[in-house]
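Heads up, the thing below is written out as structure tokens.
One protein chain is absent from this view; the other protein chains keep their places.
Right, chain A next:
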Amino acid sequence: MSTITDTRSTLTGLTPLPPASGRAGFGGALRSEWTKIRSVKSTVWTLAAAIIISVGISTLGNWGQASHTSLSAADLARRDLVQRSMFGIMLGQLVMVVFGALAITSEYATGMVRTSLTAQPRRLHVYFAKLVIVTVIAFVVGEIISFASFLIGTHFWATKGVDLSLSSHGALQAVIGGGLYLDGAALLAFGVGAALRHTAGTITVGVFLLFVVSIIVNFMPDSWQADIDKYLPANAGGQVWATQHTADVGTAFGAWAGFAVYICYAVIALLAGLLVFKRKDA
């Protein structure tokens, strides 16, 4: 019984809220989404994993290739060592897919989305606040991965007499591009996640689009590949973290044209996600 009397006295004892003017808007939604993402271990660990896996694979790859190559420094310099130095992005993109997916699907898996939308029923605020937070975090983590991979890689190639630095031809754009590519992977997954509301399904679609599609196209007739290949998300997006833009088959896009095509996939997914998030019962 003591609990009850306590409750009553405390209830009336709550300090009244200061009066508020205006409306609950985008700023509050942004702060809220930032709190959400930093306060669960799964997102923090996913991002840590993205960095460790990507930079780790890049380092191993560079070390292995640099120590086993029989090519001369001049021959090596003709290759796209910048892109090669960031090889870990190939795996890192999958972890970024998981991050982008979880940012939205975990709300559905736990039911939190209903609590979120009760606090802020203006759904566009919630969607775009999440989108901004995911974009910024994935960008920062992506750039950490690409810069760390590249800078570590340059040391291995230096032992082979190749002088590689951010001022090398196209290097800076490609390294920044590496982070952008990873950001795009997270955004693609976020959009798909908002549309599907299901973690495993979203990750499957993300992996399919970024990985499996390329494998399937490889089994198509050469003449088809020439037309299709450059439009595949990974191939189009891959141009932005490369310094050389001639694909094996067909003609590749330039760095930014390729990135634009790649981002189109993300934008389509994000629009589909927006539509579902706005319209469908939560």
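In this text, a contact is a pair of C-beta atoms (placed from the backbone, for glycine too) under 8 Å apart; a residue touches a chain by one contact, two chains touch by 3 or more; residues count from 1.
Simple rule for what comes next: contacts and distances are computed from a predicted model.
Participant: Suppose you had to identify the omitted chain by its UniProt name; would it be "ATP-binding cassette domain-containing protein", "Part of AAA domain-containing protein", "Urease accessory protein UreF" or "Nitrite reductase small subunit NirD"?
Facilitator: Protein name of the absent chain (UniProt record): "ATP-binding cassette domain-containing protein".
Participant: From the list A:48, A:119, A:216 or A:268, pick the residue that touches the absent chain.
Facilitator: A:119
Participant: Of the residues A:64, A:111, A:161 or A:254, which one touches the chain left out of the display?
Facilitator: A:111
Participant: If the missing chain were put back, which residues of chain A would it touch?
Facilitator: Against the missing chain, chain A presents residues 3-4, 7-8, 10-12, 14-18, 20, 22-24, 27-29, 31-33, 35-36, 39-42, 106-107, 110-122, 279, 281-282.
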